[in-house]
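All protein chains but one are shown in place.
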Amino acid sequence: MAKFTLRKQYRPYVSPFDPCPSIRVKTYVTPPNLYVGFQPEKLPQFNAKQALFAGTLWKVFYDPYYGSEEKEKGGGQ
Amino acid sequence: MSQKELPKEFYEMMEELQAIDFVLVELTLYLDTHPDDFEAIEQFNENAHARQILKQKFEQQFGPLQQYGNSYSGYPWNWDDPPWPWQI
């Protein structure tokens, strides 16, 4: 089984007449809130500073997003 | 017009305040849907207390964070002293 990821992929139909170079694999985001259900009590937390910079107190919801430029520079997943 | 430049401590203490207030925002939303989580309420109250102390410390140095009487005023009235949050 493939490793779990919040980033899903699909392969759109590629036509020989596509005017731009075909993007063979497209990705989309499935955020963590789709998988947690009703949040259980006592989930692991960040400390206050980490939480502020993560945008969430609970680690399970932390889902960093990297823009296309950052990805090109080697950031992201 | 003279303009006071903010010292480094302003930004540091502001970030501390933002961090603790963020924990309180997160716990508030969480408790809105988990009103029976005793541990989380304890954590909330502890943070609310620490927040009050930090707010006092901040306001003594840098002026009121809120008005309508939620903060004390210096003399002269210093609520409307710049800078405002979007200017710093």
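A and B are the chain letters, set down in written order, and residue numbers restart from 1 in every chain.
Note that in this section contacts are C-beta pairs under 8 Å (C-beta built on N, C-alpha and C of every residue); 3 or more make two chains touch, one makes a residue touch a chain.
Everything that follows uses one rule, which is that contacts and distances are computed from a predicted model.
Of "Branched-chain amino acid ABC transporter permease", "Spore coat protein JC", "Nitrogenase molybdenum-iron protein beta chain" or "Glutamine amidotransferase type-2 domain-containing protein", only "Spore coat protein JC" is the UniProt protein name of the chain excluded from the display.
All shown chains touched by the missing chain in the whole complex, by label: A, B. Only one of the listed residues, B:Leu6, B:Leu29 or B:Ile53, touches the absent chain: B:Leu29.
Annotation for subunit B: contacts to the undisplayed chain at residues 11, 14-15, 17-18, 21-22, 25-26, 28-30, 32-33, 63-68, 70, 84-86.
By the touch rule set out above, subunit A reaches the unshown chain at residues 29, 31-33, 36, 38-39, 52-56, 61-70.
In the analysis below, only the chains that are shown with their structure count from here on.
Computed from the mean C-alpha positions, the centre of subunit A lies at a distance of 32 Å from the centre of subunit B.
Considering their complex, residues 38-39, 41-42, 48-49, 51-52, 56-58 of subunit A touch subunit B.
Those residues of subunit B whose C-beta lies close enough to touch subunit A in the complex are 15, 18-20, 22-23, 26-27, 30, 33-34, 37, 39-40.
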